[in-house]
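The other protein chains are all here in position, but one chain of the complex has been omitted.
The block that comes next holds subunit A.
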Amino acid sequence: MSYKYHQFQVVGRGLPTETEEQPKIYRMKLWATNEVRAKSKFWYYLRKLKKVKKSNGQMLAINEIFEKNPTTIKNYGIWLRYQSRTGYHNMYKEYRDTTLNGAIEQMYTEMASRHRVRHHCIQVIKTATIPAKLCKRESTKQFHNSKIKFPLVFKKVRPPTRKLKTTYKASRPNLFV
């Protein structure tokens, strides 16, 4: 499963000057498609929080963070701040997924589809794995059932490889399960 957004841990600080020999080191965890973008995002956020820019700062480390248990399902809660056409808003969204990167990707695509918010207008404030009892959204809570059972109502008929795709078929497909 390849994910578009990877999670990086970026560590940086301002350059040491005569007045400040050991400037404070700052670490951020953020999502970006690649390392270059991650470093750029790091300076963007740091500029807004501290009086330091890329030109008078240095990057100390950048590491990718991988999911510890990609084979278990977790409920992710994501707090975000996004810019709509009329102003900034905060939002809390819940997703069920196996990895945090998958949940973040779901979030970006859902924000784009439901609210027409593009990637650069979204800032992730916080993410957390939520235990099932504390989930707020019905759409995630409906899957918290150990005896879950539902039929697949509609069978999509498709050839097993894209090579066998044809424009015209001899007969109408049977869509029953």
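Following the convention adopted for this analysis, contacts are C-beta pairs under 8 Å (C-beta built on N, C-alpha and C of every residue); 3 or more make two chains touch, one makes a residue touch a chain; residues count from 1.
Quick note on the criterion: contacts and distances are computed from a predicted model.
S.K.: Absent chain per UniProt: "Ribosomal protein L14", "Auxin-responsive protein", "Proteasome 20S subunit beta 11b" or "Phospholipid/glycerol acyltransferase domain-containing protein"?
M.R.: Record says "Ribosomal protein L14".
S.K.: Looking beyond the chains shown, say which of A:Thr33, A:Thr72, A:Asn90 or A:Thr129 touches the absent one.
M.R.: In the complete complex, the chain left out is touched by residue A:Thr72.
S.K.: Give me the subunit A residues in contact with the hidden chain, please.
M.R.: 1, 70-73, 96-98, 140, 143, 146-153, 155-156, 158, 160-161, 176-177
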